[in-house]
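Only one protein chain is missing from this complex, and each of the others stays in its spot.
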Amino acid sequence: MFYREAGQFKTSYQADGQIFPILQDRLALMVLLAVAIVVVPLVASPYALSAILIPFLIFSLAALGLNILTGYAGQLSLGTAAFMAVGAFASYNFILRIPGLPVLVAFVLGGLSAALVGIAFGLPSLRIRGFYLAAATLATQFFVVWCLTKIPYLTNYSSSGVITAQPIVILGYAFDTPDRKYLLVLAVVAVMALLAKNMIRSNVGRSWMAVRDMDVAAEVIGFRLMRTKLLAFAVSSFYCGVAGALYAYAYLGTVEPEAYNLDLSFRILFMIIIGGVGSVLGSFLGAAFIVLLPVLLNVVAHSLALPTSVASNLELMVFGALIIFFLIVEPHGLARLWQIGKEKLRLWPFPH
Amino acid sequence: MNLNFFFEVLIGGLLSGVMYALVAIGFVLIYKASGVFNFAQGAMVYFAALTCVGVMDKLGVSLWIALPITVAVMIALGLSIERVVLRPLVNQPEITLFMATIGLAFFIEGLAQLVFGAQVRKLELPIEDVPSQYLMDNYNILVSQFDIMAALVCGLLVTTLALLFSKTKVGRALRAVADDHQAALAVGIPLQRIWAVLWAVAGIVALVAGMLWGARNGVQFALTFVALKALPVLILGGFTSMPGAIVGGLIIGASEKMAEVYIGPLVGGGIEGWFPYVLALLFLLARPEGLFGEKIIRRI
Partner (left out) sequence: MQMNEPEAHFGATGRKIGPVILDLKNISLSFGGVKALTDISFDVRKHEIRAIIGPNGAGKSSMLNVINGVYRPQQGQIVYHGEVRKNMDCHAAAKSGIARTFQNIALFKGMTVLDNIMTGRNLKMKSNFLMQALYWGPARREEIAHRIKAEEIIDFLEIQAIRKTPVGRLPYGLQKRVELGRALAAEPEILLLDEPMAGMNVEEKQDMCRFILDVNDQFGTTIVLIEHDMGVVMDISDRVVVLDYGKKIGDGTPDEVRSNRDVINAYLGVSCE
């Protein structure tokens, strides 16, 4: 009875096309943002910020990027981590070699570099589809990361291959504490999520979904396949690139190729499978799930006094089982469960 | 350039290609018969090998007793996979099943290590890894007996499975299932039983591969990455062709070794990690359905 839409009429197409057409949703979002911006930095411990909230936001961004490519445009990709790596390394090099370059600009440039690599490795998608494309993206993953380890210029001739990320300073204000980093990441992710949602509900998003659902028909209607697919790769890689830069600068503190391995690509794929393929909300829910699950399992393992090896194996098993569980029970992921929950809430307390 | 050395590298590559083919055959088997791309095949190889050595360790039995036990375990695994994962997902799009097998892979890896521990173990097979005297004496080429055995086993496996598919009633039923689950059910093909049989057989194929790989490299977690290498093999050979899996394996194995030995030193090494994938990618651009694969025709 609190969630009814009764009385909320839309009198213009503009109103009908809003991201959150229901008033209660808008209010909830305001409250959420208020909590996220004001309450959380005051209340959360540095551990919670650095180990849970910041990676959650960063992974949400990467998951959003992958969702654009795989969920909306239907191009299965196992190379997400490689694009993140490009973003990180490119940002590092831009900051290093252009003195006085604002950090945010460096991140954008890192994202653009990732977008260029994305377009290059997205070209095969014009000929190849389905699993074959997934296999081709493995080529991207392995080759790009190998390049980043083997080209000394990119690592500034570092002998160990591990470079420390420069501190983030914007307009003289240093972002060196967890709560400042958290707010910066929150701002970046919120803005980019909004841009993504806008693209998805516009013609661009429709072009991607058309290509995903039936590319021959899409061509007949007038969508240009090449442009659409490459744009999907470009935008997706841009998002992953920025996420990768944030991963290095606001989380790890170092820029190293090993952090962007195949395992990370799979983690992000799991995020969108569990969260909901083809859903912005799903990217966030999936990221939250994957970030919180190991923490939860650790707590359980500790309370049962299990050795760490057992705990990490259990984690693998639980992951695998959950993926299968979700695919059987709700292939559209947590986002769909959320929607179903909202539907039920609409009718509450009446059963139907 | 030493010609003998070249041949050794080539043959070494071809033989490692045989090993890849062994794993790839498991993929082809399942894909050809159910349309499912079983990402968990590598995990099954690892699981099979680990079970075998683990049983030998824990129960203190010899290889010949551990083997049947492992076969039984793999059959049980196959049956449970059918029951728990595949049956609920009948008729779902291919991509859903693929992602389910990714989850399955993680599950099996975790399970294997949970039960038997993750340390590297040695697997001793009755065939020694020594150079063949015959070839040494007559052709002055260093090739291990073990590798030759592996090649023979591989060939035998492929021939048997190829015959199964093309000549028997079961094989025909399997091909029908691969095309369209719903239609197969509609004509009365006992889907569940067939799939159970199929995955059990795939488990045994995984066991064979696991034994050979384990004897060669030791039974360790890295075995699961072999599954990933099988992808370029399948791309070259086509996802539905047994002979293709061998040819693909040979090409990938040989080219990988050659690239590492001859191009590697020029660019700082580590080429093996990506060369097969890039090769497969280039190949796909020219021929999207692989060397032996079936052309996919879409009608609008």
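Should a chain be cited, it is by its letter among A and B, assigned in written order, with residues numbered from 1 in that chain.
One rule holds in what follows: a contact is a pair of C-beta atoms (placed from the backbone, for glycine too) under 8 Å apart; a residue touches a chain by one contact, two chains touch by 3 or more.
Computed from a predicted structure; not experimentally measured.
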Contact partner of the left-out chain, one of A:8, A:156, A:177 or A:203: A:203
Among A:95, A:165, A:185 or A:235, residue touching the chain not depicted: A:235
Hidden-chain contact residue, picked from the options A:5, A:176 or A:213: A:213
Touching residue (missing chain; options A:223, A:270 or A:326): A:223
Sites on subunit A contacted by the missing partner chain, in the whole complex: 13-14, 17, 195-196, 198-199, 201-204, 206-207, 209-210, 212-214, 216-224, 231, 235, 278
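In this section, only the chains that are shown with their structure count from here on.
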Computed distance of Cα centres, subunit B from subunit A, in Å: 33
Subunit B-facing residues of subunit A, complex: 76, 124, 127-132, 135-136, 138-139, 142-143, 146, 149-150, 216-217, 262, 266, 269-270, 273, 309-310, 313-324, 327-328, 331
Subunit A-touching residues of subunit B, taken from the complex the two chains share: 37, 84-85, 88-89, 92, 94-96, 98-100, 102-111, 113-114, 117-118, 228, 231-232, 234-235, 239, 267-268, 270-271, 273-274, 277-278, 280-281, 284-285, 288, 298, 300
